[in-house]
Structures are given as structure tokens and as C-alpha cells.
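There's a structure below that I have some questions on.
Only one protein chain is missing from this complex, and each of the others stays in its spot.
And now, chain A:
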Amino acid sequence: MLRHRIRLLCFASLASVALAASVAPAAAADAYDPWPGLVQDIFNNRPMNDGSDVIGIEMPARAEDAAIVPVTLRTKLSPGDNRRIKTITLVIDQNPAPMAAKFTLGPDANVTEISTRVRVNNYTDVHAVAELSDGKLYVTKVYVKASGGCSAPAVKDAEEAKNRLGQMRYRQFARPEQGPASNIREAQIMIGHPNNSGLQMDQVTHLYIPAFFINEVQLWQDDSPVLAMEGGISISEDPNIRFTYVSNGAKHFRAEAKDTDGHVFQHEWNADASGT
């Protein structure tokens, strides 16, 4: 009888300790919305206009693999609209480094679709903020659930990621609407890079593993800018950008990427071919 009561008390006390220690932060995390702070930090508190007619974000409702979550940004401006999208900033609110990427669209490239892959650490809003040629910011958002199971926003095969460092691939895709006369193109650039976040602590040395990631990508057709990306650690390993643009008849497609260690990776391809 006494033994039975001890057990109950133990359970009760352990449970209450655990409850006291945990409920507050968990509840706070759910209630806390980082977006207003992010608007201040990233956009200098500039007014945000409804962007649902300007830009769309496509992401799976649940991050299947925390390390590789596909995201597509699609412009929604009607052909008659005389405004142009200058930049699109992708923000993953609950990630350790929320600003995932800022894309700058080439003034003459008419980029209408950009797909890349990001890390998603948590249940989070994902915002896309478009800056238009009218000087205003337009925002839209989706909500993404974190992945379950044992996936993590970390490199899967660390050796292979090192081996691929600096490799670049370029590919042209056939678009369904792309007749012989069409100059709409869809292309993809892949850059081999581990994109380490620098947020993990070495358990032995208790030092943070240094951040090491691609922070700048620029793409041109001949000398005309198509697309540029300022990247952060929320971009998946081996950064991958697939995008549409309008060909200006250029013979060459050129890419330059820089990382946080000062490496510069450059490559040039025949514009209509695919290659490494």
C-alpha cells in the first residue's frame, strides 16, 4: 500500500515538474509570430501590400524531407500590367536564419517562375515579398508543417557533398508551349555545395561548426542578367534553381557563384545545350 502511494506521488511530482518546465516555452513558441520583427529587420518596416495578385508560392503543406523542401515562386501579374517584378524575397519565418533568398530578376529576362529547395526546421509561415517597379512591396504567404520522422535539415552524405564542391550543371528544358518560334526558355542551374548552416555545435569541442554556404549566384545570357540570388543557410545543400526566362538570342549562358569562404565558381555553356 505504501509502495503504491509512493509510486503515485513520484509520478505526480515528476509530471508536474515536467509540465512547469515545458508548457510556457511551448505555448509561447506557438503564439509568437516573428513576422512583424522580420518586416522590420529585413524590409526596414516598409509597408506591405497584399500580393495575392502579384506573386504565388507553391510548397507542399508538409515538408517531406526537412533538408529538401521544393518551393516555386510564380509571378501573377497580367500581361497587360505595366509594372515589373524587380526582386522576390523568400522568408521562412521560423527558421534559424529566416531570410532564405532574395532573387533579383533581370530587367529584360521576363522571369516568371523560380523554383528552388529550402530547409524547413519547424512549423512555419513562408512569406514571399515582391518589390515591383512601382516601388512598393507585395506579400503573400503559405504555411508549411515541419517534417516528421528522422529527416533533418542537414546534409545526408557529408563526404559526397564535399566531393561535389563547386561543380556546376546547366540544363535546358523543353516547355510545352515552346514552339519553334517561341523564345520562352526553362533552365536549371545546380551548384555542388554542402551549404553548412554553422548553427550546429561540435559535441566534443563545443565550438560551432563554421557556416559555409553559397551567398551569391548570378546568371546571364551573354552579358544580360537573367537572375541573381542572394542566398542564406536556408537554401538546401547543392543549391538548385530552375526558372523560366525569355531568350534574347544569346549564344552563351553564364553562371557565377560565390560562397562564404571566398570561393568563386564560374561556368559558361552554350545557351541551348545542357551540360556540366
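As a working rule, a residue touches a chain if its C-beta (ideal position, glycine included) is under 8 Å from a C-beta of that chain, and two chains touch if they have at least 3 such contacts; residues count from 1.
Note that contacts and distances are computed from a predicted model.
Its UniProt record calls the unshown chain "MBL fold metallo-hydrolase", which is the correct pick from "Phosphate transport system permease protein PstA", "Arginine ABC transporter ATP-binding protein", "Carbon-monoxide dehydrogenase medium subunit" or "MBL fold metallo-hydrolase".
Interface note for the absent chain: among A:T75, A:T89, A:T104 or A:N121, the touching residue is A:N121. Remark: the omitted chain is touched by one listed residue; of A:K102, A:H127 or A:R169 this is A:R169. Between the chain not shown and the residues A:I85, A:V155 or A:A257, the one that touches is A:V155.
Residue A:S147 is the one among A:S147, A:N195, A:S234 or A:S247 that touches the chain not shown.
Considering the complete assembly, chain A touches the hidden chain via residues 2, 5-7, 9-10, 13-15, 18-19, 21-22, 26, 58, 60, 64-68, 70, 72, 115, 117, 121-123, 146-160, 164, 167, 169, 171, 173-174, 190, 192, 200-204, 209, 236, 238, 240, 242.
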